[in-house]
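A single protein chain has been removed from this complex, and every other one stays in its place.
This part shows subunit A:
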């Protein structure tokens, strides 16, 4: 073998890489090295294998792909010498993780090494196993590891103990095998073994109730004794950290005692003394001591109640909180958060200090403190706390404002003692940080305003004033515009004056001015502009003198590129111009919005809001394809396309608020214009009106028959639906992938020709829909589907309409149906053909949502469903 072909030494390679001035240079060096290593691998070079692997590890650390070196690790591990094995195992741990199938190949070598006579080789194998073993390996090698827990050398015993932790985490069923050997480890004197044994014991207790019971009975006293000896032990240089003997062991023992004492009065009782001793005797001027105190406090809080100890613990936390070290304050906040369930009163005492922490310069501390303040709020202290937080909102960092605003809004909503306070505070928040306020929050505010009839005048004047000073905050503008539209007359007439407010003089044209400025402002988004248009329409009737001017403003948007604005502009213009006689009735003040309906709607869409942080379900009831001849109906849209009466209240509100737009509001900055095609799809896919029912239907199914595929799919739909409504296609396709994997296995289609089996796409108690498939030769993406509907009930269906929606990667073309009435009891069918083009043909199967509406005895019936059982290859 030519010594010059073996490439550079490791040290030289690292030097060469470090000498590179640019990323491109570095890539070139790495590429050259990788090429040399690949060549060496192909030649099966023995001599420099370990050096090559070391180089690969370095290259891996820099972030380059090194998968081709994985087999080299295996070869090195299989070789007999210690140096080769050492580097081989290191490579195994660095280059591989438990998912790689290569790992299975190494199981046998590891098994041999676990039985090796050289204890260092056993140690290497245990270490690798502990760091990367998979569930399969854990099962295969558990007996070896269990045996090694009794190995003569303590250094192997401690490694075996940690390895066992990984094993029981991977395969909890194996836990019981380890109970007995571990009990022996707890009696050891060697600190390494004791630490790992205690740790293993803790993890066993977590995965196995039997283990917990066993150790609680047998070992609690012994552990208490061990801890006592440790606390009272004389100076031991080997384990000493800042004057404390082995704080690591202290902490692990306290942790295990916590697990044992939780929920068991006897065990808790037996550890009270030692906990008191640790809590009082431990030095708190160094980090190590504080770490122990911290652990001790947590244990005291978790075990069964002992009043004296708890007082001690809370005092320690109080001391921590006033510490100057940020670390200590951070953990104090953390701990207080857990302590609040135990002793809220004691935590309340530190309220002032905690509030100071919200204003800290350290983001980590601020975040914790804010969470804690949120938990501290109750009816009695909500006013001062909110005041503090709102005041702080003015000066806080931009990146903290989002969190802070969300929490403040939530506090205000939850605890507000009276409406005027609620409105006041919300106005302050909107003025300071309106851009961070979520949609549902200001929707709720509008509902509250609408309900507080005695405060209408006050609110609209306050908003007017706020809007005059700042127009930067989007949601402030929206609420203000809405209120001015509704209560503009009160603004001008100064009606309903409260004695706390200063009188202002607003002329009619001032009011129009401010709405106009909102619509003209460049940064206003679609929702705001649409709301402003509605406000103007309303003002045109309230202030007849300004009617002409308003008309001019409205007309300006006649040519807007945004469809929604254009449509509104045209409609409103025609109202102002041609329908003077009905205008005043048309734009009357809105009826009081029903808080209960809105609240219920919010609750039912909660999963939606939680998972997406965006407010309301997206709906576009003013359908895009609506004939323009019916502008009046549109305006007061009574949701004629939302048939379920139970939900129409909420939709009604949405429509009236004019917030029924695509999610342009959620991402400031990005300009999203509504797309007609997708909106219709969104509309059908959205779960807006029916989530509650769906939930109820599928939940019992799921719980009772977990194996059944169908309900799971149903719940997947639920999950997918809210996301689909908001996402771009990339996520949508993620979701579809998930659907793929869990879908029921469809029948395999025949190899050639268009012979796809027909399926029952939808079946309810009254209706069955079957699909027959065919494909045009040479065009595999497109599927012709002919659907036929059969009436299973004994009543005639009239006005039968079938609608379908597909995800974005599909295109759907619906032909007209063969009729619109369906005779009873299967005495005839309606057929309708569909054409679906799958742009992801071969990658994703078809899915479709459908909605079927018809009348039985003059009553509307609506059925909805999703078809997931399409043959796979369509």
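We take it that a contact is a pair of C-beta atoms (placed from the backbone, for glycine too) under 8 Å apart; a residue touches a chain by one contact, two chains touch by 3 or more; residues count from 1.
Operating definition for what follows: contacts and distances are computed from a predicted model.
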From "Cytoplasmic tRNA 2-thiolation protein 1", "Integrator complex subunit 4", "Prolactin" or "Adaptor AP-1 19 kDa protein", the hidden chain's UniProt protein name: "Adaptor AP-1 19 kDa protein"
Omitted-chain contact residue, chosen from A:186, A:211, A:275 or A:365: A:365
Candidates A:406, A:785 or A:861 - the one touching the absent chain: A:406
Contacting the left-out chain in the complete assembly, out of A:41, A:110, A:126 or A:317: A:126
Contact set of subunit A toward the excluded chain (per top definition): 11, 14, 18, 54, 57-58, 61-63, 65, 81-83, 86-87, 90, 93-94, 97-99, 120, 123, 126-127, 130-131, 135, 155, 158-159, 162-163, 165-166, 169-173, 191-192, 195-196, 199, 206-207, 238-239, 241, 246-249, 251-252, 262-263, 287-288, 290-291, 294-295, 298, 325-331, 334, 337-338, 341, 361-365, 367-368, 371, 374-375, 406, 438, 606-607, 610-613, 691, 695-696, 698-699, 702-703, 706, 712, 715-716, 718-719, 723, 726-728, 730-731, 734, 738, 742
